[in-house]
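Every protein chain but one is kept in place in this view of the complex.
Let's look at chain A:
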Amino acid sequence: MGAVTDDEVIRKRLLIDGDGAGDDRRINVLLKSFTKWCNSTGSPEEGFTQYQRMLGTLAQCEFSMGKTLLVYDMNLREMENYEKIYTDIEQNITSAHDKISECKKEIQRAKRIRKNRQEYDALAKVIQQHPDRHETLKQLEALDKELQQLSHIKENVEDKLELRKKQFHVLLSTIQELQQTLESNNQKSVQ
């Protein structure tokens, strides 16, 4: 177990070697200067300057540590942001899919409606070619009336003809009778 974590540590240290070299070196230098300062035999001013230098390096180390922590926080928040965007996009995709299938259904419905309309139009065209029913009925009625009138007139004329025929017949027969009587009278008078 210890070996695994050691490996991981080594791997991590190698991975962040870019910046870590500077920090790592700084910490090592700090430690070395600390031990040197502890074992120093020089003047107190030198010791003080070394002390100040060490404080400086320590501050630098703290600063870089703070920076890395901030970057880490930022990365975490960026990750969250991306996760949110990812889920949003996924939702959009599914809703777009749904809309597409709805639209497809709509198109099918519209095509059917269009087809029905076209069939209706085609039939209407044919029907229009035939004359209007009302018109034809009216024409038929008018013709009927005319027919009736004409037959009336015909009847009247025929009646008149009959009457005239009879009257002429009567006239002719009276003339004939008169002729006959005149002839018989003439014959009697001659005798």
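The rule is short, and it goes like this: contacts are C-beta pairs under 8 Å (C-beta built on N, C-alpha and C of every residue); 3 or more make two chains touch, one makes a residue touch a chain; residues count from 1.
Just so it is clear, contacts and distances are computed from a predicted model.
As stated in its UniProt record, the chain not included in the shown complex is "THO complex 6", which appears among "Centromere protein H C-terminal domain-containing protein", "THO complex 6", "Transport inhibitor response 1-like protein" or "Pyrroline-5-carboxylate reductase".
Considering A:36, A:112, A:145 or A:160, the position touching the chain not shown turns out to be A:112 (whole complex). Of the options A:9, A:70, A:103 or A:122, the residue whose C-beta touches the omitted chain is A:122. For chain A, the residues in touch with the chain missing from this view are 108, 111-112, 114-115, 118-119, 121-123, 125-126.
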